[in-house]
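Rather than the whole complex, this shows some of its chains in their spots.
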Amino acid sequence: MYAISLGDDGAELRPLEPWHAEEFLAHLDRGREFINQYVPFGSQVTDLDAAREALKRYAGMRAADTACHHGIWQDGKLVGGVLALNVDAAAGTCEVGCWLEPAATGRGLITRAMRHLIDWAVEERGIHRVEWVAASGNVPSLNVARRLGMTCDGVRREAHLHHGVRHDLQVWSLLAPEWRAARARTAHNDH
Amino acid sequence: MYAISLGDDGAELRPLEPWHAEEFLAHLDRGREFINQYVPFGSQVTDLDAAREALKRYAGMRAADTACHHGIWQDGKLVGGVLALNVDAAAGTCEVGCWLEPAATGRGLITRAMRHLIDWAVEERGIHRVEWVAASGNVPSLNVARRLGMTCDGVRREAHLHHGVRHDLQVWSLLAPEWRAARARTAHNDH
Amino acid sequence: MYAISLGDDGAELRPLEPWHAEEFLAHLDRGREFINQYVPFGSQVTDLDAAREALKRYAGMRAADTACHHGIWQDGKLVGGVLALNVDAAAGTCEVGCWLEPAATGRGLITRAMRHLIDWAVEERGIHRVEWVAASGNVPSLNVARRLGMTCDGVRREAHLHHGVRHDLQVWSLLAPEWRAARARTAHNDH
């Protein structure tokens, strides 16, 4: 029902809901191995029941106002998404994250979608600090953080165990005044 | 974040979420008596905690895929809404309903919003039968059903007790083929 | 422990409880296909655990005062039952329903049992409107509604999907004053 156009190439952002279970499963089936390179997102979702359960779990987080998940549709096909998690509106903090199937990479979809999500967090929800966490080896993810104007706060040494390997986790952040200043600069540059 | 324009007069349809608690309360404070004329919608929502609880309950229904609530914003102010409830996608049935504060009546907001909701139900969710229930004395509500092209299935005699008075409940319905035919006629008439 | 005689032919009405699981399963095994002709009652109850779970679910509804299930025993054998559901004592409304295995049909067991159930609803619980819902093709069920003096309120078109077929649902009702008047006439006719 709802959709936000992400540009002229047919990409759209939409709420990701329990009734998208079939699309979500098909999407993960196409991209599970790639998506799970650094984080276990969707690794358990290997049949329709698990897909529905996962989406219901996300919907429960949205009902509790601690997270929200949005899908990215390219030409009517679900190809990835962005999410806010650990949302604490009273404290003014949240984390944001993303995932993408391999065929949809390289087009800036995440950066475009993330701008809408951060706008919502900062302007509609009053979030002061948006955090981005990525394994030190996850170059594309770190590049998104950089492109969004984030600052690296530090490196949580060997904090993440994935597929039997310990990874450092980089923590990046964006404060509301920084976001607004960056947007003002962008608006200026548009002229 | 998401919004669907309902026309040129600044009216928009948006998902109604737990974090809208303050707006929802203010809206009900303006319209509670009017809205509760025939149904107890929002009658318990008299403080912020109750508003948040009610919206979380709605979000829980959305997570369970049995209902969804959408607000109507007029010039940035929440003035009413439409909802689907008793959604049973497997059986292909749902009920739809609405509410409005008095200052927002008379402009066709409900009919406009309902068209988007029914489109979603029929075309995105595969609902075959959309039901509308209204007290026999609730003329504006019955007029919406009529305007949407619904058929009266019958009258559940004295089925509804509200404010100490027994009301007959009219049951109206719209089947998917009827909706599609009506839309085709409308499209034709547009030319 | 408790039993109400339904006549001189050894038929009795009793509360249907979780500990009847074995009898309930055996009864459904004899009648499942017949009972499920129009509604899915008991379709999942194909082993003892499922029988116990179903009866506990019914008992939970009784504890919440929203439903009660009663078995009909013929010569010590459970052959069917009647139930009240969607009981809303504050609103004065409920629905009633029934089921029967094929060998027990044709003797008026349901009508006899239903009279006790409706008496309880109207006289002990203060129910004002008793509703009966049946698929339009379910002639025996519609005949019971007629025999109990009910009125047809309308037809919810194509409201029920069962075994892949859409059925119209007839809605019948009985109001407390109608029930009392009918009983007074019956008492008169007895003389």
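Letters A, B and C name the chains as they come in the text, with residue numbers starting at 1 for each one.
Here is the rule we go by: contacts are C-beta pairs under 8 Å (C-beta built on N, C-alpha and C of every residue); 3 or more make two chains touch, one makes a residue touch a chain.
Quick caveat, the model's predicted, so the values are computed rather than measured.
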{"item": "Copy count of the single sequence across the entire complex, 3 present", "value": "6"}
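Keep in mind that, in the parts below, only the chains that are shown with their structure count from here on.
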{"item": "Any chain that touches subunit B and subunit A", "value": "none"}
{"item": "Cα-centroid distance, subunit A relative to subunit C, in whole angstrom", "value": "52"}
{"item": "Junction residues of subunit B, two or more chains touched", "value": "none"}
{"item": "Of all residues in subunit B, those that touch subunit A in their complex", "value": "1-4, 14-15, 17-19, 56, 59-60, 62-65, 89, 116-117, 119-120, 124-125"}
{"item": "Subunit C contact footprint on subunit B (complex, rising order)", "value": "90-93, 128-129, 131, 151-161, 166, 171, 173, 175"}
